[in-house]
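Provided herewith is a single structure, encoded as structure tokens, for subsequent inquiry.
Apart from one protein chain that is not included, each protein chain of the complex appears where it belongs.
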């Protein structure tokens, strides 16, 4: 029998930038420790924020990512037509397309099988965002 | 018992750019409405077109994305060596790597659990493409 759990996790409003949410997710997803071999799928229900895996140690990595993505997806490009929602909105949609909306992480022996330097990031692309909703779906074989 | 369905969906040829295909996909994937908690995986079998989630409302977002990705992956960069298939081909491969080939969307209570502003995009990166094939794989718990 495959074990399935699914829940909606709300992340409180964050400042623009990259934020580590590994423990927040681990605490709220039901069933990780009951799963021998499986997958955790995380899906953010928004078009101006992303989920991604990256370095969990030096916070300068997260700052550098923010500064570089601001170069890759600048404000006020002369060809933007979608400008009514603020000069941070179209860059936010571009970053969402570049970085992505969903993430699947393996589960192994009752734990997320992240590498030693890996953490789960919420990337908030708006200047003044509200809370963000993530649908977490777990499936796998049950530990005996 | 986990419910599984799998099918190959053909998308008719599209112009270069970002196209909303949410309803097209929902109409053709078998089993969404029979699924209580599950996942729909979409995989495009091509290297110059992508699948991605973004804003489903203002079509200017899709135009701005196209214009900006043409900046991020320009034609005729002086270091391109793969040029025999046309000046749109190498940019198309780069966009495919940046945006991605597959997408997993949660299913909840018989519906795709998309956020209110989210739609599924086919991003066509070639100037004169043919139809595109998507492998759609659904799995989940059955509704009672």
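Chains here go by letter, A and B, matching the order in which they are written, and residues are numbered from 1 within each.
Throughout what follows, a residue touches a chain if its C-beta (ideal position, glycine included) is under 8 Å from a C-beta of that chain, and two chains touch if they have at least 3 such contacts.
Quick caveat: nothing in here was measured; it's all calculated off a predicted structure.
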Report task. Consider the whole complex, including the chain that is not shown, and state which of A:98, A:122 or A:135 touches that chain. Result -> A:98
Query raised in the report: In the full complex, which of A:7, A:22, A:118 or A:133 touches the chain missing from this view?
Result: A:118
Report task. Have a look at B:65, B:98, B:113 or B:129 and name the one touching the chain we're not showing. Result -> B:98
Report summary line: Note that chain B touches the absent chain at residues 2, 4-6, 41, 43-47, 72-73, 77, 79-82, 90, 93-94, 96-98, 100-102, 104, 133, 135, 137, 139
Query - Missing-partner contacts on chain A, residue numbers - result: 2, 37-39, 52-55, 58, 60-61, 63-65, 67-68, 71-72, 98-100, 103-106, 108, 113-118, 139-141
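Just so it is clear, only the chains that are shown with their structure count from here on.
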Report summary line: Per the C-alpha centroid definition, the whole-Å distance linking chain A and chain B comes out as 19
